[in-house]
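The chains shown are only part of the set, and none of them has been moved.
By letter and in written order, the chains are A, B and C; residue numbering begins at 1 in each of them.
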Amino acid sequence: MTRTNLNRFGTLIAFVLLCIGFSIAAPTAFASPGNVFNLVQQMATLAIVATAATLVMTISEFDLSVGFSASLAAVICFVLFGQGYDVWLAVPAALLVGIVGGAANGVLVARFGIPSFVATLALGTILSGFAFGLSGGQSLFQSVPEAFKALGRGEILGIPVLGFWIVGVLGVAAFVLTQTEFGRRLKAIGGNAQAARLAGLPIVRDVIATFAIAGGLAALAGLLLASRLGSVQHTMGEPLLLPAYAAVFIGTTASPTGAPTVAGTLLGVAITGVMVNGMTIVGVEPFVQRILTGVIILVAVLVRRVGRAK
Amino acid sequence: MLDLTGISRRFGATHALEDVNLALSEGEVLGLVGPNGAGKSTLIKIIAGADRPDAGEIRIDGRAVHFASAHDAYAAGIRVIHQDAPLVPGFDTLENCYLGREYPRRFGRIDRKAMRAAIAEVAADIAPELDLDVPVMFLPQAERQFVRLLRAIADKGRLLILDEPTAALPAEDAERFYEVLRRTRERGTSIILVSHRLEEIAEFCSSAVVLRDGRIVARFGAGEVKPEAMIAAMGGSASERSTRATDTSAPLIIEIDGVTGGDLTRPAQLAVHAGEVMALYGLAGSGRSSLLNAIWGAIPWAGSMRLTGEVYRPKSPRDAIARGVSCVPADRHRSGLFLVEDLIFNKTLPLLSTYRRMRGLPVPDRTAERAEFLVAAERVSLSYRDPKQLARTLSGGNQQKLIFSRWANRHSRVMLLDEPTEGVDVMAKSTIKDIIRAIAADGNAVLVSTSDRDEALELGDRIAVFRQGGIVRIFSRAEASAEALSAAAQSRGAA
Amino acid sequence: LAAGEKVSVITPFLAAIATGEMIEAFKAKAAEYQWTVDVVDTAGDMAAFASRVEDATTSGANAIVLVSVDPAQIQDQVDKAKAAGVPVITIDGAKNASSVLNVTSDNYALGQTMTKFLFDQIGNKGNIVRFFYSAHPGVHQREVALDDALKATPDVKQVADHYVAVPGQVDDSRAAMDAMLLANPGDGAINAVWAAWDEPGIGAQLAIEAAGRKGIIIAGIDGNPQAIELIKGCTPYVGTVRQGFGEMAKIAADQLNLILAGGKPEKDELYAPVELITRESLGVTCN
C-alpha cells in the first residue's frame, strides 16, 4: 500500500471505526436497515450543498450564498404553490432562481474581481431578503402538491428516493470533475488562475458556470429539503453552510494533494451525518454532543497522519 | 569551511542524491554543474537547511551541524538564492530583502530609512532603475529576479549559494550582477554557483564539480574549469551555430504594425516570414515579453496585426490558440505550471479538446493523452519518473521542458517563446533549439525572446533588439554580433 | 405505571431560555415517572430537527416530545412516528392530526393579556414600538393579538418595529432600540415597547437606560427571571406575562404517562394558566 493510499484511507478508517463504535453501543437501533434508510435521507441535502461547495472550492473560491439560495428556492416554490401554480412550473422556476443567483455571484467574482467571500455573502444576503419578504417571515406549509412531496420522500425498490438523488447528483459531479474537459479546466483555474488564463482557458465563462451550477444545486437541495419536511421557513437553508464546507475540508484531508474531491466530500458528509445520528440514538446530552462532535471530527482528520511518512 | 560527507536524499523511488562528498574551503568559489534533475537544487536545499538529508553529515569549520530550519543555516552565515525562489508578493523589494533578517529599529518601530540605506547601495550597482517601494507582485518578472539577487547579496554572510541566479537575465544585466559578485568574492566570502551557462562558471569559478544522477562524477581544480570538459563530464556535446539566411521571398506569417501594450510603450513594427525565427533581445524590462503577450492576446494592446494576411485581433489567449498561435510564457511558476497537478495534466491542458475519444463529447481520452505525453517528453528529453508525478517534484529545468512540451507536437502557425530555455541544461538546450528550427522549417513563424545573447545569435534568422519599451533595431544574421547586440540594447540617446 | 420508558425530547430552540425551562421541568417530572429522557437540540436547524425525529422513531423511543415547534413543519416525520406506533406530543407547539396532544399557553391569549396591560398603562393612547419574530408560530400568534388590539385602539400607534435577530437577540434589540430612540426623539415620541418575548425587551431596557430617556415603559412575555428582576428594580420594564412553563411540562408529563399506559388525554390541546407579572403582583412600589 502506497503512502497515498494510506493517507486516503486514514479518514475512511476513522469513519468505519465510528460506525463500528455506534453499532456496538446501539446494536439494534444504529445498524438497522431502517436507520441506514434514515441516514441516507438525512444526508441528502447536505451532500448536495456540499457538492456545490466542492465545485466552487475546486476553483479556489467560496460560495457563502448556498444556504440562502436553498431557502429562497424553497420559499419561491411554496409561494407559487400557494398561488395555485403547478409543480412543473414552480420547481423549474425555483431552480432557475438558484442558477441565476449563482451566475450573478460568478459575474461579480470573475468580471468585477470582488473577493468571492464578500460577493457571495452580499448576494446571499440579498437572496435572504427576498426569501424573507416573499414568505412574510412565516412558515409555509399549505397546498403542497403530492407530486412535489414525492421528490424527497418515500422509496423506490426499498431505497429512499433521496438516495437516488445523492447518487445522481454526486455521481454526475464526480464524473464532471474527474473525466471531462470542464472539470480539468476548473482544477487548472483553482490551481493557478494566471497560468490557466495564459494557457487559453475561458476563465470568466467557466467561473460563472461554476457558480451557476452551485446555485442550481443549492436550490435543488432546498427543494428536496422542503419536500422532505413538507414545510418551508425562510431561514431553513442557512444551517447548511458551515457543515457543507466542513464536509469539503474534511474531504480534502483524505486527498493526497489536499484538493477537494466529490468522494472526499461524501466521506465528510457521512462522518458528520453518522456522528449526529449515532449520538442521538445512543442518547448523549446536548452539550456533550457538541463536545464530542468537535472531538470526533478532529480525530477523524488526524487519523490519516498515522499512515503518513514523516 | 564546509564539509559534506555521504549526503543522500531520496524522493520515493528517485535517488536525488547518493553519497555526495564535497569540501569547500574558505574563500573558494565553486561551480556546481550538471544536467537537469542531477540533484543540484536538492543539494543546495540541504546545505541551506530547507531540506534534510536521509543520510550523511554536514560540517562547518569541522563541527557537525544539524539544520532544523533555514534559520539555523542563516545563523551559520549561509546566504542562498534558491532556484525559482518564491518572494512575498505583497512585499516591496525592501521588505523581501529583509525577510528572515534582523530589522533595523528606531523607537521600537521598524526603521525603513535604515533598510533603504542598506539595500539602495547594492541596488544601485545591480539594478539602478528598480523601484524599491512597489510590491513585487506589480514588478515584471525580470525585476523580480533582481530582487532575489539583492536579497542574497545585500546581507553579507560567509557562504553565498546561488542556484541559477542569471538564468533569465540578459548578458548585460548579468554582467552588472557578476561585477557585484566579484567584490563579494574579493571580500573572502565562499561561493557556490549553479548555472547552465558554463562560460559563466568557467570565467567566475576557481573550481567546479559535476553532478549527474545524484552523484559527483567529476571535479575540476583551478585552471581546469573549461566548458567543453564539463559538458563531456555531463555526457553531452556542444552544439553548432547554424548559418542560414532569411528567405525574404517567403510569405509573411505575422505582421505587427504600431503595436503598444504593457511595457511596450513605443509602437513596434515587425514582420516575420514563413520559416523564419525572429529572436527578441534586450535588457530586462525592455518590452519583449509585452510584445509576445500582446500577440498572445494576454494583455490589452493597441495597433494592428495581421496573421497570414488576415486581420488578427486576439482578445485572449483563447483567440490566439484558435488562430494557430502557440506560446510558452515566461516565469514558469507564476504563469505556466500547475504545480500540484501531474505531468500529463500540465502537458495536455491548452489543447485538451484535441484528445476527445468521441467528437462532440468533451471527455478526454486518457490513453491518447498519455501516449502523446510520452512522445512529447521524449522529444524535449524530459527526465521524469512517472507521468502521474506532480509537476512540483520535477527539477527546475525539467519543469521548463514540460511547459515547452505542450506545443512540441502541435502544428503552430506562429510560435511565441518567452525564455524557453530558462534553466535548461546545455544538452537539452540544443534539443530545444533543434525543435524550434524544425517548427520554423515547416513554414511557420517563430518569435523567441531570450536573455541568452549567444542563443539569440544562434537561433535568430533576424534579431530584434528592444530598449526601453520599443524595438531599436532589427539585425540580419550577417550584421549581428555579440558586441553589436549589446551596443544596441544599451545605447543611450535617441532610438 | 410506565417506568423505564424511553422518551425523546427534541427541539430546535434549546438555546432559548423558555424552551430550556420547559425541558428542565419535563425532565424533573419524568424522573418521578422513572423514564429515561434523551434531550436533543438542533440549534435552529429544521432539517436536522426532522432527522432527529426520524432517529428517535427508529431508535425505539416509546414517545417523542417536541418542544416549541409546530408539527406541521415536519409533517412527514410526525406521520411516520405515528405509523410506527410512537406517540408524539408537543409542548408549546400546535395541534396536529398525527400528534396526540399539544400542551401550550394560548399564545394569542398571552399576547392579548400583555397588550391589554401595556395599553392600559399608557392610557390606551400613545406611540409604541414592536419587537417581533414571526418565524416562531407561537410568537406570531402574539403579534396577531397586537395587530387586533391596534385596530381596536385607534389612539395607539406603532411608530417603529424591529424583526429580532436570533441568536444575539439581546444585543440586536439593544442596537435597534438605540436607533429607534434617536429616530423618535422628544418626550412622548415613544410611550411603550411591545416585546414579543422578554429578551428583546431586556435589550430595549438597556438602550433606554443608557439614553436616559424617561416616560417609556416595556412589557414582554415569558416571565424571564431577568425581566422579573427588572420589574422589581423599578426600571421601565413594567410587566411580563409568565407562561406556565413548569405547569405545561407537568401537564405534558402527566398526560404522557396516561398515554403510555394505553389511555387517551382528555383533549388534544390543553392550556396551562398564564400569569401577568407586574410591580403590583410582585408587591413592589416605586416612585
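In this section, a residue touches a chain if its C-beta (ideal position, glycine included) is under 8 Å from a C-beta of that chain, and two chains touch if they have at least 3 such contacts.
Just so you know, these numbers come straight off a predicted model, no measurement behind them.
Q: Given that one copy of each protein chain type is placed in the view, how many copies of each are in the entire structure?
A: A x2, B x1, C x1
We adopt the following convention: only the chains that are shown with their structure count from here on.
Q: Could you please state the distance in Å, as a whole number, between where the Cα atoms of chain A are centred and where those of chain C are centred?
A: The computed centroid separation for chain A versus chain C comes out at 33 Å.
Q: How many angstrom between the C-alpha centroids of chain B and chain A?
A: For chain A versus chain B, the centre distance works out to 44 Å.
Q: Okay, in this complex, where on chain A does chain C touch?
A: Within the complex, chain A contacts chain C at residues 26, 28-30, 32, 34-35, 38, 41-42, 45-46, 136-139, 141, 149, 153, 225, 228-231, 233-236, 239-240, 276-277, 280-281, 283-286, 289.
Q: Could you list, by residue number, the parts of chain B that touch chain A in their complex?
A: Per the stated touch rule, the residues are 296, 298, 316-318, 320-321, 327, 329, 334-341, 345, 349-350, 352-353, 362-364, 390, 406.
Q: Which bits of chain A are touching chain B when the two form their complex?
A: Going through chain A, the ones touching chain B are 179-182, 184-185, 187-188, 191-192, 194-202, 257-259.
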